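All protein chains of the complex are present and in place, except for one that has been dropped.
The first chain written gets the first letter, and so on, giving A, B and C; residue counts start at 1 in each chain.
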Amino acid sequence: MLLEVQDLNVYYGAIHALQGISFSINQGEIVTLIGANGAGKSTTLNTISGILRPRSGKVIFKDRDITLTPAEEIVRLGICQSPEGRKIFATLTVMENLEMGAFTQTDKNEINRSLERVFRSFPRLKERQNQLGGTLSGGEQQMLAIGRALMSHPQLLLLDEPSMGLSPILVEEIFNIIQEINAQGTSILLVEQNAQMALSVAHRGYVLETGRIVLSGDSTDLMNNPQVAKAYLGAH
Amino acid sequence: MENERLTFIDRMIKGKWIGKLLLTVIVLFAVWGVGNKAIHNPQLFIQQIINGLQLGFVYALIALGYTMVYGIVRLINFAHGDVFMVGAMVSYFAVGSFHLHQWPAAAFPGLPNFISLLIGTISVILLSMAICAILAVTIERIAYKPLRNAPRISALITAIGVSFFLEYFGALPFVFTPNFITYKRPYEIVTWYIKDGIHRLEAGKAPPQGGILFSNNLIIIILVTVLLLLSLTYIVQKTKIGKAMRASAYDKPTSRLMGINVDGIISITFALGAALAGAAGVLYATAYPQVFFWMGIIPGLKAFIAAVLGGIGSIPGAFVGALIMGQAEVLAAGYISTPMRDAIAFSILILVLLVRPTGIYGEPEREKA
Amino acid sequence: MNTQRSTLIFWLVFLGFLILIQALIGTGLLSNFWATLLKIGAVMSIVSIGLNLIYGFNGQFSLGQWGFYAIGAYTAADITYRWTQLHNASGLVVVLLVVLLVSLAFFLVAKIVSRLRGLDALSAFTLYLIGLLIAAILAVMVGKGLIAPITNILNLLPAEWAIQIVFFLAVILGGCIAAEISYIFGLPVLTLGSDYFGIATLGFTIIVKVLLDNSDTLLGFTEMKGARGMVGIPKLTSWIWVAVFLIAVLVVTRNLLHSSHGRAMISVREDEIAAKAMGINVAQQKTITFVLGSFFAGLAGALYAHVNGFLHPNTFNFIKSFDPMIIVVFGGLGSVSGTVVAAFTWALVLEGLLRLVLPQGFETWRFVVYPLLLLIMMLLRPQGLFGAFEFPYLRQVLPRPFQPRELHQPPSPADEPLNNGA
Partner (left out) sequence: MTTPSTAPTKALLEIKGLTKEFGGLKAVNNFDMDIYPGELVGLIGPNGAGKTTVFNLITGIYVPTAGVIRFRDTKLIGFQPHEITQMGIARTFQNIRLFPNLTVLDNVRIAYHIHAGYGMFDAIVHNKNYDRHEKALTERAQEFLSVFNMHTRQGEIAKNLPYGEQRRLEIARALAASPQLLLLDEPAAGMNPKEVVELMDLIHFIRERFNLTILLIEHQMRVVMGICERITVMDFGEVIARGTPEAIQNDEKVIEAYLGRGAAALSQRLREKRSHVA
């Protein structure tokens, strides 16, 4: 098991945002968390990334307890997040953005290899490497966000809403790339509003509702689950 | 684009020329006031420009600290001027009590006088820079870091508190005392004058009428400032730490997600800014040889105005703003009114802000989400 | 409802407090030292309430409060000085005329400006400036003729009465002058972004201080004596006067905040763009609040001038201009109760207790201890002493819940959670 989350409880002040969440990700899997806005999806990711501290519960990565490990250390261990809303460093160039993704890497050759890999996946970034991040279009920014996360050469990639605000045609492209990245051996935890797309690429999925996991299972099963279909896939 | 209901008067007003007229009148008035006297006595004018340059370069070093700290934590670090004061004080003790500047001469007696003085002076500057950096990081850890998630004003109030503390602690009799202290320079002042070529001014002699004076101080100040400025620009633009500083300034949570130790980067920023202020402290004290516990307030304030004038958060802005501030202050004092020079400095700031609401190098209108 | 009762209790507590302190002062139980500190506390309350309106409720980070305080102080001091030392009402008459004519000029310019669409702030400022200059010159010219008759009228009254009337008018006029200057200064400056506005207002404070340093030479008011400090101001600020002004300020603030105008003011702090989208004239709201806050600062300055009978430009140094800001943050942004408590605490502890507690020879430690207290306070309670808490009378009471008279057919959210599917 690559990542295991055990009975996680997170609070924002008095608000109980995550109420005992447990799930796991196996090596090579794409696992998706779906749920409504405010269900706790991003909170889960940020807790794994070490930005938020849980009040109780554990996050175990490769048999190591990383619950209280600081965020920068977690990146070094091999988990990297591409945050919601892309969060490109608009005042840095594309190249510098990618270098920031590789901040924890010290080996120059390794960085160059990562860079080549990212440019292979996203040739458009190579064309624009000297442009400021803020001048990219929405789709390009999303590519940069994913590419930047890949620069740290993670074993587990956390993707927060990669389809947000993108046109259907770009969503398609992004999801294609997500599958490619996975095929190259990176495990992915995918958080999505767009449940249909998410379930179609994921192996397994969990449904979050107000801080709890209410359903879990194989993505095909989830897709065929009438309740999920009604609430998240928009079937009538 | 034009409104249909426009009358003749409306159309006159539409050009926004009234405000521009006011600005033009003010600028013309100032130019006339200065220019008139400058033409009558061009030597004096050039002398003023040189004096302003010296002041402006010192301000630039202080302003950089304000601007860098503001850029990364959006805090107006009011204690920065007092860090500058500490820098001057450290060099005072280093030179006056410990004769730090003489160590190369003592260690390597064979060294030429010029070289040993140079190394000695550099040591004094480096010591001030180091101590200021340590001080600033300590302040940051104790007073600002715990408030990072509190409202912005809390940190500002703490900064004012720290500023008070440094001043009044410094004023205690066993620290720096509440008195003016005459500063002993690590090197002798050598003055030259320009009149039919450059001549060295003999010590104790009055400069000839119409000669333009400049000293080795001016050269040292400009050299040190340019050197530090270039190193800083290199650090911020080219190194990994500098890029991480810019990334953290733009978005801290995301920077942490990239594995950047944001707290560490903030500390480094404070340290860099304070080191520059420390160097500025030494240079200021050698130029205006008197140190006392309040001395950080006014230069600190001027440098701060300079940083805002240039567009706070922008490094070239701080530099340009400081040069403008130095000139404005000296020219205002020389040609308009000495007691009003602080008021004039601020009036310039307000006028510039009215025309460019985010300073000279500030970001123009950007698309809002 | 409880509003009636809390109002009653508020007034009773206030009257009791007023009488108690007055009795203590009258009987000599409260030394002059502490009585002065109480007055200073009340004065600081007034300045700080003004600042809390501007910063705490309207969201404009202003460091100019101290400048307006200085303007109020010197204006009022000049009026009473001329009355008591020069035995004429020249200050009163001229300032009164200036206030009236400048208001009129502003009103007229505002009429013109409102008709001109697309005028930028700087141009509007220029028009106002022209109006101000014309009105001021006119006021001085007209005023000269009126000095003698008004002095005579006032002299008909008993001397104690006359001086109290002059004092009262001087305080109000001090506030008005501060308000008018804040109006014209705020016009262009309020368009700046938050931090830049703060810096511009800080600049204002410094400019005022420098002008006061040179008041005898540059401005030509020889009686103000520039950097040497103005002496000979009558000590007219009694405890009753400050208490009355404080309560008036409190009531005005409270009533304003509990009205639609107050809500509009707060909406600007909450979200400027959303406020605009709700039809609120954000620029106007900012100006009104800034002027009102500065009016309070002027009042407070005027009262302060007559506490010690001595004014020095160094009192209005920009370092001191942080004091009201510290009080406001210390009391809690957006809490009027907190501001008053903090102001009195500030005066009594910093000026009073610390002076007494520190042993002989350690007086200079006062300002070493003060920032440490400030630091500890900020670390422990960054939201301020009171947060947004208010005492009952000042607190806004929620209206009775709505009783639907008829049943509407709103789209009701059908809440059926998925829990059962787990």
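The working rule: a contact is a pair of C-beta atoms (placed from the backbone, for glycine too) under 8 Å apart; a residue touches a chain by one contact, two chains touch by 3 or more.
Note that this is a predicted model, so its numbers are computed, not measured.
Touching the chain that is not shown, out of A:Gly20, A:Gly38, A:Pro70 or A:Gly217: A:Gly38 (per the contact rule at the top). The residue from C:Gly64, C:Gly262, C:Gly332 or C:Gly384 that touches the chain not shown here is C:Gly262.
The residue from A:Leu2, A:Met143, A:Met197 or A:Val214 that touches the chain not shown here is A:Met197.
Check A:Gln27, A:Ser56, A:Ser137 or A:Asn224 against the missing chain and you find that the one touching it is A:Ser137. The chain not displayed touches chain C at residues 117-118, 252, 255-256, 258-264, 266-267, 270-271, 273-283, 288, 388, 398-399, 401-402, 404, 408, 410-414. Mapped onto chain A, the interface with the missing chain covers residues 35-38, 137-139, 165-172, 175-176, 179, 182-183, 193, 195-197, 200-201, 203, 230-234.
Throughout what follows, only the chains that are shown with their structure count from here on.
The most distant chain from chain A, with centres taken as the mean of CA atoms, is C. Here the CA centre of chain A is 52 Å from the CA centre of chain C. The distance from the centre of chain B to the centre of chain C, with each centre set as the mean of the Cα atoms, comes to 34 Å. With touch defined as above, chain C holds no residue shared between interfaces to two or more other chains. Among the residues of chain A, none is in touch with two or more other chains. Looking at the complex, you find that chain A touches chain B at residues 49-51, 70-72, 74-76, 80-81, 83, 87, 89-92, 96, 99-101, 103-104, 148, 152. Here chain B touches chain C in the complex through residues 3, 9-10, 13-14, 16-23, 74, 76, 142-143, 146-147, 150-151, 153-155, 157-158, 160-165, 167-169, 171-173, 178, 297, 301, 304-305, 308, 312, 337, 339-340, 342-343, 346-347, 349-350, 353-355, 357-359, 368, going by the rule given at the top.
Interface of chain C with chain B (complex): residues 61, 115-127, 129, 188-189, 191-193, 195-196, 198-200, 203-204, 206-207, 210-211, 213-214, 217-218, 273, 318-319, 322, 325-326, 329-330, 333, 364-368, 370-372, 374-375, 378-379, 382-383.
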